[in-house]
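To keep things clear, I will list the structure first and then write my remarks on it.
What you see is the complex with one protein chain gone and the rest in place.
Read from first to last, the chains carry the letters A and B; within each, the first residue is number 1.
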Amino acid sequence: MAYLFNTDEDVRQMLDTIGAASIDELFAAIPRSMQMAEPLAIPPAMSELELTQQVQALAGKNRGVTQDVCFLGGGAYDHFIPAVVDHLASRGEYYTSYTPYQPEVSQGNLQVMFEYETLICQLTGMDVSNASLYDGASATIEAVLLALASRPKCKRVVVPENLHPEYRQVLETYLQWTDFELTTVACPSGGVPLDAWQAELDETVGCVVLSQPNFFGVVEDLGPAAEAAKQHGAVVVAVADMISLGLLASPGQWGADIVVGEGQALGNPLQYGGPYLGIMACRSEFVRRMPGRIAGQTEDRHGNRCWVLTLQTREQHIRREKATSNICTNQGLFALRAAIYLALQGPQGMRETAEHCAWKAQYLMDRLTSHDRFELAFSGSSWREFAIRDKAGAVPELLHEARQHGLQAGLELGTWYPSLQDCVLIAVTEKRTRAELDRLADVFIHAPQAKELANA
Amino acid sequence: MDPEQLKYNPSHEWVAVSDDQVATVGITDFAVKQLTDLVFMALPELGTQVTAGEEFGEVESVKAVSPLYSPVTGEVVEVHSELVDNMDALSEDPFGEGWLIKVRVADGAAALDGLLDHASYLKQCSEV
Partner (left out) sequence: MRNQQASQLLFELAAPGRRANLLPECDVPTGDLGQRYPAGALREQPPELPELSEGDVVRHFTNLSTLNMSVDTHFYPLGSCTMKYNPKRNERLASLPGIVDLHPLQPDSASQGILELLYEVQGYFAEISGLPSVSLQPAAGAHGELTALMAAAAYYRDRGEQRSKVLVPDSAHGTNPASASMVGFKSIMIRSRADGSVDMDALREHVDEQTAVFMITNPSTLGLFENQISEIADLVHQAGGLIYLDGANMNAILGIARPGDFGADMMHYNPHKTFSGPHGGGGPGAGPICVRDFLDPYLPVPRVAKGPEGFYLDSNHPQSIGRVRSFQGNIGVLVRAYCYIRAYGATGLKDVSRHAVLNANYLLAKLKHLLPVPMGDRCMHEFVASAQQLKKDRGITAMDLAKRLLDFGFHAPTVYFPLTVPEAIMIEPTETESKETMDAFVDAIESILEEPAEQLQTAPQSTMVTRPDEVKAARQPRMRWTASH
């Protein structure tokens, strides 16, 4: 049997020691009427060889970013992952260990957590980071709940429409059971419209969420929007892209109190949506209620520097129904990958990666907009991702055509924003070559328009 | 403060009311010993209304959190916020330097009716 070790002789001896006649007898506590009479309707066992062939066959029915050229973004990005990340993270000492309940035999994991926390603080400009949460969206709702806990008399959360639509959906899912109300500010020109934004702010607002770059890829100076919220005492939560922080001002610099984000791009594979890495860092005043594990420095009995899980009273195993959050894990393995990735990149690598994204995206933007059919959907600056309008209004056809040429060319913005049916969201990472960018531009420019298709 | 002159909550908070109707609230040496290794306290902000029998803050040890219950009703007029940085004061001098908050009570010494006196409190502790 696949991974079982007990021989028949072992079983006999063990039952003797127990004083039981059979293994069945050990299940006597389960009333007979509750025990299954029939075997599970699950296919029979497979050897490693058969299983490998089976999963390879399933994998063969997919087309991933190693087959098609990926211009898809929307919160998950095809960045390069150095071999060292996979190599180190595949060590059994990391991935087959668990939460460091016994610090003496978990110093490796604890030190990695401490290093990860420091690296995230360095990137985000915050005082403290936790050891990670599930993903960017769940980190965002956790940040909102943390912010609201510090503003007990407030009832409202204000977010712009350019916050990731799935993150907004998660906010709605969680907040529907509370007294808190979610207000969404429309963003017709892509950025946060300062007047409309200010109009929604008052003393009842406990927290606002701002993202940089936003879902449309627009980069703006969020200082004024953050400042406006602070004037009413609201806590400012920033959703930041971690790769962009090689280039863009840290959210701490433009006024964020709590920074969250999706850490997938820091050395973690796309794997169809998860597991990913929820990043959360904050100013020190919020740390006593921050959810998630935190590693801290201390000394052992002999005065050696070492690391432990700290501020555990925040957590549900102690505080139970009064805990800040019900989260009791971190994404340890993916925080490790992020720490390795950042250590390999260093300041210069992060800077250059972010710059390459910027110039490559710019190149593609220029090529597309040099053709009459396409225009930028929004006026602001962009970085790695941008929304382009097809004046011919044939987005599905355009994307279909691109797929015929081995390109996953972008996302239909109409999926989330009905008024943007004619727009495509295109992401360009440092992995894209000029030849690939040209290929996409050529395919788009020469693609048949909807009308031509209809007439064909 | 002299422990014998104080009044007590069964939940281990002590209180003394001065002539100007201000109650000083702390926790007892017994509680400090039971909680072991205190690391943090959450105290109310100045101006908060506290109610007798209701929670006004928390005290944390490494692996436990205990709510603090107010022995009196009134407005918080002083908070011993430096205590957070010097938790040793709580274990060294719980009835003095370890005080937590001061509360203006409306009904003066009458506010203490129904609380335990020193002897009854000690008796309760010995029964634990």
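In the analysis below, a residue touches a chain if its C-beta (ideal position, glycine included) is under 8 Å from a C-beta of that chain, and two chains touch if they have at least 3 such contacts.
Bear in mind that the values here come from a model prediction, so they are computed numbers and not experimental data.
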item: Residue of A:Lys155, A:Lys322 or A:Lys391 touching the missing chain in the full complex; value: A:Lys322
item: Chain B residues touching the omitted chain (full complex); value: 37, 39-40, 60, 62-63, 87
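Operating definition for what follows: only the chains that are shown with their structure count from here on.
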item: Between chain B and chain A, distance of the C-alpha-averaged centres to the nearest whole Å; value: 45
item: Residues on chain B engaged by chain A in the complex (per definition of touch); value: 40, 42, 60-65
item: Of chain A, residues touching chain B in the complex; value: 288, 312-313, 318-319, 322
